[in-house]
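Here is the structure we will look at, set down as structure tokens.
All protein chains of the complex are present and in place, except for one that has been dropped.
Should a chain be cited, it is by its letter among A and B, assigned in written order, with residues numbered from 1 in that chain.
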Amino acid sequence: MLEDSVGLAAVTVLGVLEQAYFCLQVIYARRKFKVSPPSTAGPPQFERIFRAQANCSEYFPIFIIVLWISGVFFSEALSCLCGLLYLYARLRYFQGYSESAEGRLDPLYSSARVLWLLIWFCGLGVLLSFCRIYLKLDLIKGFYAA
Amino acid sequence: MLEDSVGLAAVTVLGVLEQAYFCLQVIYARRKFKVSPPSTAGPPQFERIFRAQANCSEYFPIFIIVLWISGVFFSEALSCLCGLLYLYARLRYFQGYSESAEGRLDPLYSSARVLWLLIWFCGLGVLLSFCRIYLKLDLIKGFYAA
Partner (left out) sequence: MLEDSVGLAAVTVLGVLEQAYFCLQVIYARRKFKVSPPSTAGPPQFERIFRAQANCSEYFPIFIIVLWISGVFFSEALSCLCGLLYLYARLRYFQGYSESAEGRLDPLYSSARVLWLLIWFCGLGVLLSFCRIYLKLDLIKGFYAA
């Protein structure tokens, strides 16, 4: 049941707090560099902070979706671990991108690697559940029995 | 079970309808102000409508996530109530921002307050579930027994 996925929920809430932190940074940058909405154009440093938050926001739903599917269908512990790594990589992405465009690359690659791992977990988990439910085939049990 | 969270689902569907309404307003504004895609630059009123929808879209996944976690782990009734308040604040945000940049501020603060409340509920709910599941400690029951 959903209530038992307390680890996934904890990582999710942490992710929401990170997104809130990024939003606040854009609001401070808007004040500091005097870029009043609806404008989104300003000095390069403002634009980097603005785009860093936009990019993280774009990937956030994807991250939450794969976190939960991988956690429910594959392994909650592994998903939570990957989730924490992803959130840490995104924090470094935001900080790196705020400083320079090149600074975003290393943490971006880390975050992408973790995301692909979670997507693999999702695929595997969905496949195993599919075999178990529709083909009455428990691959994991069969694996241990072999 | 998920099917029992019918209140959360109803608020979610209402939220989706609100987002659809915002998208339609951007489409009408594109026609009215003759701003053909892929361009997103135009007269200030267009840019305000465009940014209002973009901003609401950015926060929408965050809102849905905290709505559900708070509803499942803390209280469905309180979450639904906050959800309705949030959606109303976002409607006023969109309308206020369409008229002037200052018009967005009051409803933005309201929506942020409700979002923080939901985040608190999430944190509390996750903590209580954590204590109940992993520490076998029912804080709520202990609270009533004390």
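Rule of thumb we're sticking to: a contact is a pair of C-beta atoms (placed from the backbone, for glycine too) under 8 Å apart; a residue touches a chain by one contact, two chains touch by 3 or more.
The model shown is predicted, which means the values in this text are computed figures rather than measured ones.
Participant: Which residue among A:24, A:101 or A:137 touches the omitted chain?
Facilitator: Among A:24, A:101 or A:137, only A:101 touches the chain that is not shown.
Participant: Just name the one of A:11, A:82 or A:122 that touches the chain not displayed here.
Facilitator: Touching the chain that is not displayed is residue A:122.
Participant: If you put the missing chain back, which residues of chain A would it touch?
Facilitator: Contacting residues on chain A, toward the hidden partner: 1-2, 44, 47-48, 50-52, 58, 61-62, 65-66, 69, 72-73, 97, 101, 104, 115, 119, 122-123, 125-126, 129-130, 133-134.
Participant: Touching residues of chain B against the unshown chain: what are they?
Facilitator: Residue positions of chain B that touch the missing chain: 1-4, 6, 9-10, 12-13, 16-17, 19-20, 36-40, 54, 57, 60-61, 64.
The rule is simple: only the chains that are shown with their structure count from here on.
Participant: Nearest 5 degrees is plenty: how much rotation brings the CA atoms of chain A onto those of chain B?
Facilitator: Fitting chain A to chain B on C-alpha atoms yields 120 degrees.
Participant: Quick one: report the Å distance separating chain A from chain B, using the average Cα coordinate of each chain.
Facilitator: 19
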